[in-house]
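Note that one protein chain of the assembly has been removed; the remaining protein chains are unaltered in position.
Order as written gives the chain letters A and B; numbering starts at 1 within each chain.
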């Protein structure tokens, strides 16, 4: 129940701890269980799309489920056990039960020589095969002999499962928040985003909103393609969007711009990060990354950026067993939530006003707009913000434009606009 | 009489010395006396606008005049005397004559703790009050007892006074030069600009001009608002403009761009400063400063920049008794005049020409345009200037465009255009 949960870091860590052991993939019961747990935090509707459904150039694949898997050494001892760590099985592995030589076993094993203690994460979605992932150290210790490999999986007609939650605002214009839910026991990529998105829902649902917000919990690539394919007519309502990924590590924030490069979401994110005073990176769009690849494909070209902390592939723990719950930082999760809320708040507040007194400055003093403005230093900057808002509110500049031109914080500009509006000096266009 | 004056620095210092002791404010006899003295240098028409006149969002205030003021200590000795320095009285102070305790006196006194020898400059235009400004050192030496405070001022229905001078050119297009005349004994801010504007008038009046020039000597803020309010229909004739302020100190020149940011005046000022080879600063428009705030308000958005040396608020002497005649530098005054004249000359000369021989280069040698060009090095650059003018005179580039693109001095480009025109290779569009 939404009502009974809260969005403290404590709670989000509880959520991520429950989700961590589930064996998610692009289809299957791991995703279903994940979405059901998330429903305690956010009223997700669970959608099922049948295997074989054509989604643009792709086809919804068979559903994959796994119950157990292990490797037994020549002595009959389980040396690799799916129950202990679901990364041990290559995702979408076909079922197998047989004895194989060490040589053949090795041909189906994946390790990370540069991180000999870690187990890698591997998939084989579109090529039927089987494989195990284990630590390089363990692999090197294996001696000759016959090994029993067992994977109790199934790859059958079924469904692709995803979650969707729509939070209506006062307009039909939508802000899209999309996270991928297809990774097994990996924490930063992407339990962190599921937790952040849930918390964003909870915070947003308490506010009076101008925009409607659409949350997607989808398997990467095939999930966004499926959703876009089935919601093509609805896509034009999406004004802004964020793909969230890797939002829980200790690094500073990276915002990757949408394909448009200078969309309002891109400028909003840049402004919020600049105003925060915290270190951050802004990168240009590239067609490699998460589901922004699909949202920003040329046939859609949506204003969807990607909000991350340390980007995929640039931290060694990425797609390994070292991306575990201990890799997450509570303060990073909290900061990601706060920055996203900052971006949404800016978008909600970014309106265009018109100066009702455009010829010369209005007399602010007579209206108490100088004296009512608190301490000296603070007062000066608030006065300056009012002068900027008055000067640029000619109908062609919204508040974000004014913040950018004045190099002042968006919050100051918004407060100035509110103040001036309250004194009938400004009117929303 | 214009005819009998000259514009030497000597003379301008004489002018500023006479203006220095007058107690100017946004209204009153100090301004009237100031304008009368200026009439010896520039044929200003003095305008009077009655108290209570509505000027956009503002109302012309009561007229303030002051005859005397002092503070007497418990022993009856004048310790602060308006006759010695008119900064001692807060401008627009209401009349008062009474004995007050040291505590009450202090509540009405302004000092500069960080510059204990200096007297600050303070105003209270729109809130009726009284106050004295004195050195911090003096304030600290005051002992307990009853002090007699006396301000013989009046705040009555009257007029706002300003000066205007129109120098007609061959077209109705105007260049505006505006200076504020509302500060009492402050030299750089703004006797320097009154002197510079007077000298500019004298120099311009001897030239054959394409533009008409309008000089305003106005109280800050309320003066420009009043003028704009009463001349709204005429404003569209203003093609370019400069607000002059703080043009006499030892610092290098700062040009603050108009709100448009890339207006011809902005580019002309940048070019003249660049060509001078002297250190200078170019800053973007901000709605804080002098009367460019009003000229660049969104309802007017005039191409008016602000020409300064060290900007207001960035030198410690600003708005203190240390901004006195000794703070001025004759060479700075002369340089400010020269740079402003350079800007006006550029605007006068910035025309668009068309190459009458646009297909391939014309044969310059046959016309003596190579040999007639003096010394070797000088000749090369003059030849290059001709080639640039020919190459870019396609009807879409004026001479300033060409100077910018060629990175050559505007003067060289203009000379080349004249030379080519004289040989019928170029025609003004």
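Following the convention adopted for this analysis, contacts are C-beta pairs under 8 Å (C-beta built on N, C-alpha and C of every residue); 3 or more make two chains touch, one makes a residue touch a chain.
Fair warning: this is a prediction, and the values are worked out from it, not measured in the lab.
Peer 1: Which candidate, B:172, B:361, B:378 or B:428, sits in contact with the chain we can't see?
Peer 2: Residue touching the chain left out of view: B:361.
Peer 1: Given the contact definition stated above, which residue among A:296, A:328 or A:389 touches the chain not shown here?
Peer 2: Missing-chain contact among the listed residues: A:296.
Peer 1: Looking at the full complex, which residue from B:390, B:403 or B:417 touches the chain that isn't shown here?
Peer 2: Among B:390, B:403 or B:417, only B:390 touches the chain that is not shown.
Peer 1: Out of A:52, A:116, A:145 or A:287, point to the residue that touches the absent chain in the complete complex.
Peer 2: Considering the complete complex, A:287 is the one touching the chain left out.
Peer 1: Even though one chain is hidden, which residues of chain A still touch it in the full complex?
Peer 2: Chain A touches the chain not shown through residues 55-58, 126-127, 221, 224-225, 228-229, 232, 259, 286-288, 293-294, 296-301.
Peer 1: If the missing chain were put back, which residues of chain B would it touch?
Peer 2: Chain B touches the chain not shown through residues 355, 357-363, 365-366, 384, 387-388, 390-394, 406.
Heads up, the rule we're going with is that only the chains that are shown with their structure count from here on.
Peer 1: In whole angstrom, how far does the Cα centroid of chain A sit from the Cα centroid of chain B?
Peer 2: 55
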